[in-house]
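Once you've had a glance at the structure underneath, I'll fire off some questions.
Of the protein chains in this complex, one is absent; all others appear in place.
Chain IDs A and B follow the sequence of writing; residue 1 opens each chain.
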Amino acid sequence: MSKVIATLSDAIREAGLKDGMTVSFHHHLRNGDFVLNMVMEEIARQGIKGLTVQASSLFDCHYPLIEHIRNGVVCRIETDYMNGQIAKAISEGLMERPVLFRSHGGRPAAIDSGRVTIDVAFIAAPASDPMGNANGISGPSACGSLGYAIPDSRRAKKAVIITDNLLPYPLSPASIEETDVDLVVKVDSIGDPKGIVSGTTRMTRDPVALTIARYAAQVIEHSGLLKEGFSFQTGAGGASLAVTQYLKPIMKRLGITGSFGLGGITGYLVDMLEEGYFTSLMDVQCFDLKAVESISKNPLHKEISASRYASPLAKSAAVNALDVVVLGATQIDTGFNVNVHTDSNGYITGGSGGHSDTAAGAKLAMIVAPLFRARLPIVVDKVLCTSTPGSTVDVLVTQRGVAVNPQRKELKDMLKAGGLPVYEIEELKQLAENYTGAPKPSRPFGRTVAEVEYRDFSIIDRIGCVER
Amino acid sequence: MNIVRLAVAGTLESNDVLVSVAPGEGRVEIEVESIVLDQFGENIRQAAQEVIGEIGITSAKVRLEDRGALDCTVKARVETALRRAGEAQK
Partner (left out) sequence: MRRTMLFIPGNSPAMLLNADIHQSDAVILDLEDAVAPAEKDAARVLVRNAIKTLGFSGTEIIVRLNPLDTEYIRDDLETVIPLKPSLVMPTKVSDAGYIQQVSAIMTQVEEKHGIPVGTVGIIALLETAEGIENAYQIAKADKRVKALFLGAEDLTSDLQAARTKKGDEILYARGRIVMAARAAQVDVYDTPFTDVNDDDGLSKDAEFAKGLGFTGKAAISPRHVAAINEVFSPSEKEIAYAREVMDVIEEAKKLGKGAISLHGKMVDKPIVDRARRVLEAAAALGLGGYEHE
């Protein structure tokens, strides 16, 4: 027997896709993904309507979804993150039913627990054998880890592998296993490598971001957590990534070896693994070619599923073993609630991703952000959208000072003793407004266009329509 | 000071503002475009007006394309543009 089906069209029919069902996609091919668009186009051609798209993230390249929504092919979106044209259209009221935002941990929890039913998972795979043993480490569209696709493959009623790199059985290693796969389709190309991973993640040269990163590393040093076995996660952009640059010499000076680096993995964390600063990496998503190469070669660089990464319903998850996570924010309010879903004008520009999961799990959740961006203060009285509740956020680091959550008095004392410029968060807000002036409050927003489901499945906030 | 020619000052870089000044029709017209118009549109207009008043301009068209400039930058760019557009003095 073979699971290989000649065309995508046949695969969709064979999988039994009908009106009103739920289809799922992962985002490992990021802004280079061809698969979601090609599947949705074929579904539309077959006249299937009223689908729910269950995607771990949506990017600008997925703009054709806008037409599918207008034409009734898609009537519901559930995702952990979205940006670009689709996010803008949704903010302006494209969809009748609100988008449901989850987190990277909440999504697998919902899938694993049966709260979400996936009828057909369409899984882009950079390499697969004819039985559906698949991985992300080889082929023209190599993306490294396939962590976000694993829960979908295990729980979907039908799992369809879509690959442009069909290899002989048995493919090893197998991130997705044949036991979970129903069908395999070979297509010409699943993605544009330029959009999938960056060649090299570039370290920022922005002196403001570097100053923030230097303070962030000092906060870690004086947090009491930087000791043997230290574990760490940071983002791939700006000040977050630059923290690694300042953390390394501190770990060296103190002679500390960390246990694991977690999350989206960049070449900088790979360097730290190879230079012995960490003994392992747990990788749910690769951000650059160096990370892809490392995960394919280095047994200490491990792929993990989204469930193992962050699911609150898993018997245990890696985020709960995390010492420090460094996170970004578009806004943070004086109650330490963080917005990563919208910009300061209320437009959707992102989503939680793993933000709220790592903040909840890590012993120290640190937000790094400039005091203001283009005249908009980062600290506000009330965030436009609560993505991550303030009870899980410990410290805000800006280029002019650090604010500690009042719940963490001992941390505040340690940072002060370490010589960091520690302020109340209200003082940082005032400091910013001394430069910018007080921003006029935003206009009222319209009907709900998106709901934010926290990792405990409660709705923690709603995003309103932006009226232009 | 009289505005006698077209002039610009500033840039479209982040935290800056591009100010264009042209001779007016007997009154001062200020046009503001900004990435933070909702939050700071009024502050930007006020800052421009202040400088125009201080220099004593009564007729000019002033257009600001703002990229998140602080008031001190708005004022600097407006002042420079006005002086560049004004009749040569001293």
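Note that a contact is a pair of C-beta atoms (placed from the backbone, for glycine too) under 8 Å apart; a residue touches a chain by one contact, two chains touch by 3 or more.
This one's a predicted model, so the numbers in the text were calculated from it and none came from an experiment.
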Of B:3, B:21, B:57 or B:76, the one touching the omitted chain in the full complex: B:76
Among B:13, B:31 or B:54, residue touching the chain not depicted: B:13
Positions on chain B where the hidden chain makes contact: 9-10, 13-16, 69-73, 75-77, 79-80, 83-84
Chain not shown, touching residues in chain A: 207-208, 210-211, 214, 399-400, 435
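Please note the rule applied: only the chains that are shown with their structure count from here on.
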Distance between the centres, which are taken as Cα means, of chain B and chain A, whole angstrom: 42
Residues of chain A that touch chain B when the two form their complex: 344-345, 373-376, 435-437, 439-440, 442-443
Touching residues on chain B, where the partner in the complex is chain A: 14-15, 35-36, 38-43, 67-71
